[in-house]
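One chain of protein is taken out of this complex; the other chains stay put.
On to chain A.
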Amino acid sequence: MDILYFAWVRERIGLPKEKVETGARNVTELVEELKAREPRYAAAFEDISALRVALDQELSDFDASLEGVREVAFFPPMTGG
């Protein structure tokens, strides 16, 4: 699946997008997998209450299922307008 990062999440991880093979069933499990990879991921996902997640471009929750999902995006709360 494609994982996208925006704003300071992108800066902390150091890339905007990557492909990941995962067996994670939900977003929280995916986050735990990513955190275990390298310190930069652990730093980006240190406080998930400061993050938002979108599944296939729809705002979602960290306990949401990843079944059938092709694109996951992590980012801080939005500041549009």
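General remarks:
We adopt the following convention: a contact is a pair of C-beta atoms (placed from the backbone, for glycine too) under 8 Å apart; a residue touches a chain by one contact, two chains touch by 3 or more; residues count from 1.
Throughout what follows, contacts and distances are computed from a predicted model.
Per its UniProt record, the hidden chain corresponds to "Molybdopterin synthase catalytic subunit" from the list "Molybdopterin synthase catalytic subunit", "NADH-quinone oxidoreductase subunit N", "ABC transporter permease" or "Stage V sporulation protein AD". Remark: the omitted chain is touched by one listed residue; of A:Gly23, A:Pro39 or A:Gly80 this is A:Gly80.
One chain is missing from the display, and on chain A it is touched by residues 4, 6-8, 10, 54, 57-59, 73, 75-81.
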